[in-house]
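All protein chains of the complex are present and in place, except for one that has been dropped.
Let's turn to chain A:
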Amino acid sequence: MNLDYTDEQKAFRDEVRAFLDEKLPARLVEKGRAGRAFDKADHEEWHAILNERGWLAGNWPVEFGGTGWDAIQRHIFEDEMTRAGAPRIVPFGLAMLGPVLQKFGSKEQQDYWLPRILAGDDWWCQGYSEPGAGSDLASLRTEAVREGDHYVVNGQKTWTTLGQYANMIFCLVRTSREGKPQEGISFLLIDMDTPGVEVRPIVLLDGSAEVNEVWFSDVRVPVENLVGEENKGWTYAKYLLTHERTNIAGVGFANAGLANLKRIARAEQDGGRPLIRNPHFAARLARVEIDLMAMATTNLRVVSAAAAGQAPGAESSMLKIKGTVLRQEINALTRTAIGPYAMPFQSEAVEGTNEEAIGPDYAGPVTAQYLNNRKLSIYGGSNEVQRAIIAKSLLEL
């Protein structure tokens, strides 16, 4: 047992730090710290900087233009990124579609789409969920019917994150009604500029507009855009879902959130002393921190096993649950910490206007973040679904 990074890993970490020091635009860090949403241009700017350094595709092999990092290196990189306050790498093309194309796509698809992902030519979004198919994704009904050298797509996707920025969507569509529902699903790449595609924003309860409905009416998609084989899409989607996701615990986000919470709790006064000295508040804070210290190691244990070649299975379910619940608790404690200043609706936090914050600067985004992060335990496989996976595959119940 040895909890330290190797010298090589430490050198890598220093290299990442130096890069971030030099290249991460202060403007973006400030924006993130103020709790304002990054827009399309912000993400594109940061992606381009990373791409120039060759560090945009942390989980791609070198042959496709990726870094070829192992799980530990990826972990170090992600950790340093969150520590520095960098915008997260938008996952849809890089973390989700890329690996699927690399494993199941044709040579032509790989040659065409992968470089475009790196160059930022396409903005991808994920079209899985439907109004009637959430946890029970296999019941999806958006239909693709083969007509000559096209598929004709009809149906509706929903909850499509950042679909408003996207020009491409990768979809699970129904191509057969025979056999089990999982057996009639295909994986299709759809150009969102095709006639018949319509995107409508969904406003979330914090006022943000990050998700959308996407409607398809008689959308013609060339058959070249089918990934792999027809009716095998479920296998590809599952590969994507279980594809090792080192960052699923969100340790870096939790650490950053905890540091922010402590800063606020030191600044807030409660009965003539800093809030952080209130024993009941301090107890809740300590419980979070204790849990987080252990989770960071649980995460590293899974990461190390992955670096040694073991594909994590239900362990990522464990990390997802613990990580999301911890982050949500940090959000709730932060809301408690700002007291009555949780009440103003601070639209600048949501809409990015330049009005001066009401109350202390740090209060602006807190309530919106608390509300918005209720999503963490819903999306990416709800925490109930994750528990069922643990029960089945780790506990064999």
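By definition in this document, contacts are C-beta pairs under 8 Å (C-beta built on N, C-alpha and C of every residue); 3 or more make two chains touch, one makes a residue touch a chain; residues count from 1.
The rule is short, and it goes like this: contacts and distances are computed from a predicted model.
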Among "Amino acid ABC transporter ATP-binding protein (PAAT family)", "Acyl-CoA dehydrogenase fadE12", "Neutral metalloproteinase" or "Glutamine amidotransferase type-2 domain-containing protein", the UniProt name of the subunit that does not appear here: "Acyl-CoA dehydrogenase fadE12"
Absent-chain contact - pick from A:Q269, A:Q310 or A:S393: A:Q269
Positions on chain A contacted by the hidden chain, ascending: 129, 132, 134-136, 139, 158-159, 202-205, 207, 211, 268-272, 278, 280-281, 328, 332, 335-336, 339-346, 358-360, 367, 370-371, 374-375, 377-379, 382-384, 387
